[in-house]
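All protein chains of the complex are present and in place, except for one that has been dropped.
Our next item is subunit A:
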Amino acid sequence: MLAESIRQQLRQIVGEAWFKDDPEALVTHSYDATPMVQNLPDGVIYPHTREHVSEILKLANEHRIPIVGRGAGSNLCGGTVATEGGIIMVMNRMNKLIEIDQENLTATFQPGLNTKEFHLAVEALGLFYPPDPSSMVISTLGGNIMECAGGLRGLKYGTTKDYVIGLEAVLPSGEIIRTGGKLYKDVAGYDLTKLLVGSEGTLAIITEATVKLLPAPKYKKTMLAMYKDIYAAAKTVSAIIGHQIIPATLEFIDNPTLRVVEAFNKIGLPLDMEAVLLIEQDGNDMVQVERDIEAMTRICHEQGAADVKIASSAEEATKLMMARRSALSTLARIRPTTILEDATVPRSKIADMVIEINKIAKKYNVQICTFGHAGDGNLHPTCTTDARDKDEIHRVEQAFEEIFDAAIRMGGTITGEHGVGMMKAPYLEWKVGEAGIELMKGIKRAFDPNNIMNPGKIFAKESRKRLVVQR
């Protein structure tokens, strides 16, 4: 609940129209793409300049009002749900592409810029910005940076953190800091840039960012390897990496996922296969690209692929990639509630993890479809269920707890790219340990002593007990 005087001040900062607290605004900012979580904020504000952000934060800090930054609200960890009320700060009016610097190969923009629009602008100049979350048609770059988003090209090119080299951020005190710059090298003190990337809006609000760009690879080839045996498909992933080939994309899709993806995209995917691998290689040397594709074709066959198909045109390749991008949302066609997880393991363990997931699904009698960025060891076991069936949801929770536990036992982690938010907070300690949590809390206090920045995220009130205590 915001006092009238505060509402008035907020309106003064951004203008009458850009602070809203009518039921309509509150309801439509009570959720993001995370299933089953929703809470009403007390207000919604749309800053237009860094000065707006600074003044809003100062006011909020003084009155201890929670501030939740929001890009497109497409995150999957409850990151923009106002768990403790407060103000949702929507960044989409700050969406300028400030500059593409072709001499330094960098780009600078405001956080509300749409990821896809940015990609198009960069590509129009023959340049390349690799991080490509499947949600890029709607996500914002600010959201990508705060979640350290990955995508289909993470294997060869890394994720968002590998590209952000400079940030402008507003601290809860209202002070504006700049980190990094158009620099490829910078070791002046702690690396605050990297610290802020992936901080999920719990430390500061980002108002500007500089990223590095690459020249666009000239050649690209896409292939689809099909398997009757899911284990063989998963083994191929480790085999390819083991042969020291790093494809740009190496995605795993199991049969149930394949079926729904095909139903939506109608591109002739092989429905009689247990799993497929979608593989793409790119580069500037056509011979090398072809050589890699040939080698991978051979490896796929050696590992037991029933068939390997190479996309005959760029169009076909794009269709395949688009189809893969739609996997999560199309799974929503099976049953009303779709819970996607983000377990990540070392790449040599992919096959074991896939088997483990299927075993756990059976044990708890829940339907889990698995796809993901297998090349990075990042799997998305996705449960199709119904939030209204309390009993089933309970089993789903148990199954996922066991999946996280299995991932950690295999040397993996509880989230590879979607962030901790409120959903994984109870499990964070499993991954980083008690001392790790304390250290992180110390960092949080240094930035945000009054805990107004996206409270309730990353750090849970209570941690879950590990199922199997090991290590």
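Everything that follows uses one rule, which is that a residue touches a chain if its C-beta (ideal position, glycine included) is under 8 Å from a C-beta of that chain, and two chains touch if they have at least 3 such contacts; residues count from 1.
As a convention for this text, contacts and distances are computed from a predicted model.
Asker: Name the chain not shown, per its UniProt record: "Tryptophan synthase alpha chain", "ABC transporter permease", "Glycolate oxidase iron-sulfur subunit" or "SSS family solute:Na+ symporter"?
Answerer: Result for the unshown chain: "Glycolate oxidase iron-sulfur subunit".
Asker: Pick out which of A:T108, A:T330 or A:T370 touches the chain that's been left out of the picture.
Answerer: Of the candidates A:T108, A:T330 or A:T370, A:T330 is in touch with the missing chain.
Asker: Quick one: which of A:A33, A:L113, A:V170 or A:C383 touches the chain that's been left out?
Answerer: A:A33
Asker: Touch as defined at the start, partner being the missing chain; which of A:D22, A:E434 or A:E462 qualifies?
Answerer: A:D22
Asker: Quickly run down the residues of subunit A that touch the omitted chain.
Answerer: 1, 3-4, 21-33, 35, 40, 46, 72-74, 90, 92-93, 114, 116, 135, 137-138, 264, 326, 328-330, 332-333, 336-338, 387-388
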